[in-house]
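Note that one protein chain of the assembly has been removed; the remaining protein chains are unaltered in position.
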Amino acid sequence: MTAMTDLTALSIWQAHTQQRLFRRLLEAFAYPGRLLDAADSGTTARLAILATLLDGEVDLADPHGLIAPEDGLRLMTSAAAPEQARFVVADAARAPDFTPTQGSLESPEFGATLLLEVEQLGTGSPLLLTGPGIAAQTRLAVQGLHPEWIARRADWVSAYPLGVDIILCDATHFAALPRTTQIIREAL
Amino acid sequence: MGYVAIKGGKAAIEGAAAATDMLRAGSEYAEPLVLDAIEGQLRLLVSRVVSEGGLYHPKLAALAIKQFQGDTLEAAFALRAYRSTKPRLLETPPQNTAHMRVIRRISSAFKDIPGGQMLGPTYDYALRLLDLGLVDENPEDFRAIARRFLADAPDSELPDSFPKVLDALRAEGLLPPLKPVAGAPFDITRQPLIFPVPRAAALATMARAETGSLLAIAYSNMRGYGDVHPTIAELRVGYVPVMLPHPVTGEPMEVGEVLMTECEVVAMFEGDEHGSRPTFTLGYGACFGHNEVKAISMAILDRALQKGMTDGATNPSEDPEFVLLHVDGVDSMGFASHYKMPHYVTFQSDMDRLRTTQTKTGNDTARQKDSV
Partner (left out) sequence: MNLPSGFPPRNLWSALLAQLPSDQVRSAASALDYEVVDITLPQSGLGLMHLHDSALNDGFYLGEIPVARAHVRVRCVDGQEAEGGAVLVDDRARLARAIAVLDAVLAARLPGWEAAAKLVAQGQAAQEQRAQTRRALLARTHVDFSLLGQEEDE
């Protein structure tokens, strides 16, 4: 029936898919560095995560033009500059050229959530992670993450509870680095 | 407060749900209520619930009334719960209530108003005598009522909407012109009331206030404090068309109508200092649905709160904190109802403390009377 064909074309716009993905995001934030799967959403992890997290009450910055216009309309969120936006989606291979908002003491939760798209998760240079949610230490291998992100992030999260939270994603998987996680980059 | 988990609570609670449903269903000869009947024949009850729920959805209000067996506080609560599950899509651009398609429009301050006065559907002039003819209403006679009313209606060239009385007065220079408005209003669904609050917060809070609470406090103001007897400049009930941009053309399009009641009151305000010029003060009340007493009460309290916010409150009805924190039905009924929740540990510790105190003060009589 024509009336329904397009609605079901992408399940990321359906509540049950978003709820499933949201639970995995919760797990990702609870266990920083753990790899979670988004491949069963039928599209890129990047779009699936944004579809789950965004609505009309938050805003998104897309400084590297990663979101197609038709998808942008369907996200139904407002656009904002990377320095003010609640959510920023960016190409991790490029060095950051902005400072995202880190929230305020009264409202640290207004610090930005950055969705950084890398080439590959699970292979490449390992990040050594420690902090809440991690027993002792854990490793997250990442390919295509510009080292400037790690250096700048250290500044952004230095004044806890202010800070930013990062979700790394490739085409099919994602992992979270909340502001409480410490990253020690291993030498190659 | 510590609460102790017990066995058997769950079974009793499930039993309570079944018990209310059993009473609702009544005998085996009873018929379930039809929502259309509630919406149509109990329209003023539905109006109260959409207004107190803060959500204009008459069908859901009718459902809530049916489900909660007529308890308006619970029905309003159900609407508030429902709205909390829906996403916020937009704020409308300012709607023009001068375009209200009125069904009732009166003024007690001014006799000749542009367009005239139309009493509309009102019980104001009715004798409060019970009509026993309604006990066993014949369905055929019932269905003929509307048909007959429309057939008997005189031909009329009356328009659907009328200019507001206050606007006509402003055009004549009898009232100062309106100041321009800026910025998004206070949103009480997103921000808590931390005093002092702007007037927009007061209006929004009162618009969804519980009618009895608002009436009682307004009545206290009417009975002899503050301003000289206020009069109603205009009371209107009708359907306001809601205009939103068309998704394709961007042009304003009509998306539906909202039944609402709007009231402006005017009073002379004798200034505090001797010889100061008396001026008009205006109060405004508005709410979803057909709720006249609520709109009038709100307009009275709006005026009282304006005075309280500029000159300081001389009585509780002029104190924004007193008024705005005590008129929300869901807040107040929720707190009153929570007293029914088990407070066993709290109370036990209160009793222990009482006994200890009594022993210490050697109050033997109290101990003898203590038979708990």
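Things to note:
Each chain gets a letter, A and B, in the order it is written, and its residues are counted from 1.
In the analysis below, a contact is a pair of C-beta atoms (placed from the backbone, for glycine too) under 8 Å apart; a residue touches a chain by one contact, two chains touch by 3 or more.
These numbers come from a predicted model, not from an experiment.
Of the listed positions B:Gly8, B:Pro32, B:Pro87 or B:Gly173, the one in contact with the omitted chain in the full complex is B:Pro87. Touch with the chain omitted from the figure is made, among B:Asn138, B:Thr249 or B:Thr310, by B:Thr249.
Residues of subunit B in contact with the chain left out of this view: 51, 54-57, 83, 86-95, 97, 101-105, 111-112, 116-122, 146, 149-150, 152-156, 158, 160, 164, 166-167, 178-181, 183-189, 198-201, 203-204, 207-208, 238-239, 241-242, 244-249, 251-258, 260, 262, 264, 282-284, 286-288, 302. As for the chain not pictured, it touches subunit A at residues 1-3, 5-7, 13, 70, 73-74, 76.
Definition applied: only the chains that are shown with their structure count from here on.
For subunit B in complex with subunit A, the residues that touch the partner chain are 87-90. Of all residues in subunit A, only 55-57 touch subunit B in the complex they form.
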